[in-house]
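Of the protein chains in this complex, one is absent; all others appear in place.
For chain A:
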Amino acid sequence: MSCCTGWFTQGQCRGRWKTARLVLGLSMAVLAACSARPYRSGDVAAAPFLQRGVTQESGLVRVTAAVPNAGETLALTGLDLYEQGIQPIWLEIDNRSEHALRIAHWSIDPYYFSAIEVAYMNRKPFSDSGYAAMEKWFHDNALTRRVPAGERRSGLVFTHLTPGTKGFNLDLFGDRRAHQFTFFVPLPGFTADYMLVDFANLYSERDIRRFDTREGLRTYLEHELSCCATDANASGDGGPLNAVIVGSAPTLRRALLRGGWHETRGDSDDLQAARQHHYQGRPPDGVFYMDRQDSQQRMQLHLWRAPFEVDGEPGWLGQVYYRHLHNEFLRLLGFDRSTSYAAIRSQLARESVAADVDSAQRYLVQNFWYNQSLRALGLTGGVGESRVDNPRVTFDEIAYITGGQRAVLFLSETPVSIEDVELLFLQAPPKAEGSTP
């Protein structure tokens, strides 16, 4: 052995090799023990979470969907899939029609995980036979695609994890026909903030303004409704109320989930800063958020039930803006301790993503528009302009700039294609916000 020359005596060398062999042997034994785990799974048909199945019908096609929570997923698959961002959905399709149908897995999640992919991602702790058993379990319990006429199929689809209520589409298609479903399956252990609000007693009957014309609503939004939210003491600038939504609570919730907005837990400390913003003395009835793809920003939407109705449908007030997820932004702007507070605020108004509330508002409008939730939209005044050279500042020290418009969004209960959305308030076109080349 080449190591047994020079530095070590023969005895030392033998001793070291003995130790090395021992360590190697022990390591191999540990590794073998670690990778010798057999695979243990549950029985899908007997899984308790199936009791929470939600059923919908379309013609002669009946679909039931159930979603296990993190613990139930672990019990069923033997794997902590939630930790890996994977959320199984169990579906049963009962095709009592005369036509064969295909289940479009893509419609549930275009980037779904294939069953064996999930098994392969988790192969490391298992022995060869353990992995083989796991792969077979995933293969056997995956949802197939074809449902012949008069037959029933059930199984699991592995989607990306979304926090809170699981909202997803499901399309079944056959020869020149399709059945489309949208599911919202609640998960136990998750209570969204809006579920804790007593909406029936927020306002008395006489406090509710009722509009039967859109112009009446426009006048109210431009001249009567306050520009902004407040702090907890009903004072200060709590940021502009730059979104007004008209639609029933279930329709609004469907639009938000379809658009990829996440609910906030009612019992969580997350987003406490959002709950400092108040309207009529109360924090938002619901806070929703969306982490921007491939970005360091989060978009937040604070919603309050508004004291008005339009044609019998409830109104909602919203404020939408960006928040930075990391504070390195301040360093990137090049501040240090000698920079004056006024200079920082001015610079933040000029440069920060959070100050640009109109970009967030435009994003919200398009998000609802392209997820086919809108039946009409318009822009009105009412917020008031906040210019970059003299920006308004919220009670929590966010300088913001805006052209002063409110987006008014009328929701539809059924999907509306983008070209069928009615455009409102076009007679006085909104003022341009800055120049373009």
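The rule is short, and it goes like this: a contact is a pair of C-beta atoms (placed from the backbone, for glycine too) under 8 Å apart; a residue touches a chain by one contact, two chains touch by 3 or more; residues count from 1.
The rule we apply is simple: contacts and distances are computed from a predicted model.
K.L.:
Can you tell which of "FAD-binding protein", "LssY C-terminal domain-containing protein", "Glutamyl-tRNA(Gln) amidotransferase subunit A" or "FtsW/RodA/SpoVE family cell cycle protein" UniProt lists for the chain that's not drawn?
P.N.:
Choosing among "FAD-binding protein", "LssY C-terminal domain-containing protein", "Glutamyl-tRNA(Gln) amidotransferase subunit A" or "FtsW/RodA/SpoVE family cell cycle protein", the correct UniProt name is "LssY C-terminal domain-containing protein".
K.L.:
Which residue from A:Ala47, A:Leu60, A:Ala75 or A:Met121 sits in contact with the chain not drawn here?
P.N.:
Touches the omitted chain: A:Met121.
K.L.:
By the contact definition given up top, give the residues of chain A that touch the hidden chain.
P.N.:
Residues 100, 104-107, 110-111, 114-117, 120-121, 136, 139, 142, 145, 171, 173-178, 231, 236, 292-297, 322, 327-339, 341, 344, 347, 350-353, 355-356, 358-359, 362-363, 365-367, 369-370, 379, 388, 395-397, 403, 418-419, 421-423, 426, 429-430, 432-437 of chain A touch the chain absent from view.
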